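Dumping the structure here so I can ask a few things about it.
One protein chain omitted, others in place.
Think of it as A, B and C in the order they're written, each chain with its own count starting at 1.
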Amino acid sequence: MYIKIKNNHIEFIKSANPYLIFATIFAFVIGLYYSLFQSPPDYIQGDSMRIMYIHVPSAWFALMTYSILAGSCVLWFITRNPLFNVVARSIAQVGMVFTLMSLITGSIWGKPTWGVWWVWDARLTSMLILFFLYIAYIFLWQAISNKELASKISAALAIIGFINIPIIKFSVDWWNTLHQPASISKLSAPSIDESMLIPLFIMTAACFLFLVTVSLIRFRLVLIENKILRTSN
Amino acid sequence: MSNLIKRDLLLSFYSSANFFFTVSFFILVLILIPFAFGTQTDQLKNLFKGVVWIALALSIIITVDRIFNADYEDGNLDIIMQKNKTIEYLIISKYITHWFIYCLPLLVILPILSFLFYLDYSETIQIFINLFIGSFGMVFIANFVSALTLGARRTIFLKAIIMIPLFVPFIIFGSDAGSWPILLALSMLSFVISIYVTAYGLRLYGE
Amino acid sequence: MNELKTENLSCKRGENDVLNNINFSIKSGETLVVKGRNGSGKTTLLRILSNFITSYDGKALFNDISIREDNLYNSKFNLIGQKNSLKENLSIKKNLELWDILFNEVLDHEKLLEHNNLYHFINRDAGSLSDGQKKCISLHRLNYKKYDLWFLDEPFVYLDEVNTHSLIEKINQFNENMGIVILTSNISLPKNFHKEINI
Partner (left out) sequence: MNEFLDMGGYAIFIWSSYGIFFFSLIIFFLINISNLRKYEKIFSKTKNKIE
C-alpha cells in the first residue's frame, strides 16, 4: 500500500485551505456562542464549568494526536512509506499546542474547583509528561543534522513514549492511592448534563477542524522543507 | 564480548577521574538535603529515601555521553562494531560495564550515606535492594537514549528531557519500600525495549 | 587465493543515488584505488564493503559468498577510517594498549614505533599531537597481523613525503603477502597501483 503524494493532491489541499479556515472560524464562533450564552451554569461549579468546553476538547485532541503520531510512526516502520513520516511530523506541533492548552486551561479551571492550581493526580501528571514527549520528538528531530536519520530516530522515540504514557499513568495512580487517597474523589469526572453536551460537541468539532486545517498547512510545509533539504544536498 | 568489557573497564580506569566524579556528585547531591531542609531526624530520613533516587537519576544522566558518544565521535565505535558482529553482545557488554563503572560505586557508598541520614539496617537494606534493581533499568534506558542521540552532539539537556519521563516510574516505585518486584518488572521491560532500540540506533549510525 | 568483487552495486540514500552500478573484482596481492570527487560516495563504498551499510542493490561477494551472509568476513578486514580512533585525553601508549585489547593481539609497539620514528612521543597525550602525527598513529593499526583485506579511507591525507613512501612500501609488502588493499583518494598518488576505478 504505497501511497505516493502527487502534485494534484497538494493542489487539492491548497484549494481546500480557505474553506477549512472559514469552517474553523465559523465553528469556533458557534461554539463560543453556545458555550458562553446558550448553556446553563453547572449547579455545583457555577459558571467556571464553562472552561470545560475548551479544556476537554484540547485534552482529547492532545491524546488523539499523540496516538496518530505514534501510529503513523509504527506504520512508517512497517510499510516504509514516507507519507507516514510526513504525517507524523506535520501533526506533532499541533498536538504540542493542544497539550499545552489543556494543561493551562485545566490549571485555571482547577483553581476555583479544587482551590489549587495543580493536583498531582495521574491524569494531570501524564499530560505533563506527554507535553515533554512532544518536545522531545520535535527537538530531537531538529538537533540531528542528518534529517533522514533524524526522522527515524525521533519516530522510534515517539513509539517508546507511547509505551511510557500508560506506565506513568498506572504508576502515578498507584502512588496516589498510597500518598493522598482523599483528594482523588474530588477529581472524578462530573456527570454531564445534556444541555452541556451540545456546546461541548460543537467545540470538539471546531478543535478538530483546527487540527485538520493546521495539520494540512504543516503537511505542505513539511513537504516543501523535504524538497529544500533534498535539493541542497 | 569479554574483550570489550575489559577494554571499557581499562578505559575508565585510565580516565579514572570519571567515576570519582560520579561518586562525588552523588554524595554532594545528597549532602544538599540537610542544607536545604534542615536537620530534623525524621524529615531527613524520608527525604533521603526520595532524594537518593533523584541523585541516582542525575548521575546517570550526566554519564550518558560517555556510553556511546565518545567512541562514536573518535571512531572507536566502528572498530567495536566490526569486532562484534552480533550487536546484541556488544550492547549487553556495554550495559554491564556502564552499570559496573557508574552504578556499582554509588551502591557501595550508599550504606555509609544512609547511616549519615540515621536510617536503620532494615531500611538501608530495602533501599539498597530497590536501588540495585532499579539502577539496572535506568542503565538500560540511558544506553538506548545514548544510542539514539549519537547524531545530536552536546545536547545533554535534550537527553535529560528524553530520559527523565522514562525514569518517572522507577522513581515512583523506587521510593516505596516493598516494591522491588515492580521495579524488577520495569527493569525487565526496559531491557527488552532497550536492546531492540539500541541495536536499531547503532545500526543506523553505523551506516 | 581470495577474491573480492562487486556486481552492479548501487546504493540509495533517501532519494539520492550515492553509488551507481559499481563493478570491480580484485584478487589476492592486488591494490584497488577508488578515485572520485568529494561526496561521490567513496566512503559509502568502503562502508558497504565493511558491512556497516547493509541496504544496497547488487552484489558484494568475497570468495563468491555475499559479504552480508559470511559470518567470518568481519574478522578478515581491517578498516582505517577518516577518524583517528584516538582518545584525546589519554597518552599514545594507553591508546595503543586499548587497541591491543580490541584487536585481541598484543603488538611490540616500541619496536614498530621506533621503526617509524614515532617512539619519542609515546607518552604524550593524543590531543597534543598534530593531525599528521595522529594519522601516523592511526595507520599504526595496520600492523595487526591476521587480516586478508585492508580498507583505507583517504590514508594519504595529512601525511608528509617520508610517511607517504613508508605507507606505500607497507602496502606493497602486504600485497606481496597476498593481501588485498582498497584505498580511496581524491588526489593523484605518487605511484600507480594495480587497479583504479572512478566513481
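Points to keep in mind about this one:
We adopt the following convention: a contact is a pair of C-beta atoms (placed from the backbone, for glycine too) under 8 Å apart; a residue touches a chain by one contact, two chains touch by 3 or more.
Quantities reported herein were computed from a predicted structural model and do not represent experimental measurements.
Partners of the chain left out, restricted to shown chains and counted across the full complex, are A. Of the options A:101, A:124, A:172 or A:202, the residue whose C-beta touches the omitted chain is A:101. Residue-level contact of chain A with the missing chain is found at 28, 32, 36-37, 41, 46-48, 50-51, 54-55, 58, 93-94, 97, 100-101, 104-105, 108-109, 111-112, 210, 213-214, 217-218, 220-221, 224-225, 227-228, 231-232.
Keep in mind that, in the parts below, only the chains that are shown with their structure count from here on.
When each chain is reduced to the mean of its CA atoms, the one lying nearest the mean of all protein CA atoms is B. With centres computed as the average of Cα coordinates, no chain lies farther from chain A than C. For the pair chain A and chain C, the distance between C-alpha centroids works out to 50 Å.
Centroids built from CA atoms put chain B at 32 Å from chain A. Residue positions of chain C in touch with at least two other chains are not found. Residues of chain B that touch chain A in their complex: 144, 148-149, 151-152, 155, 158, 161-162, 164-166, 168-169, 172-173, 176, 186, 193, 197, 200-201, 204-205. Listing the residues of chain B that touch chain C in their complex gives 3-4, 6-7, 10-11, 14-15, 70, 73-76, 78-83, 85, 203, 206-207. For chain C in complex with chain B, the touching residues are 47, 50-54, 71, 74-75, 77, 79, 81-90, 94, 97-99, 101-104.
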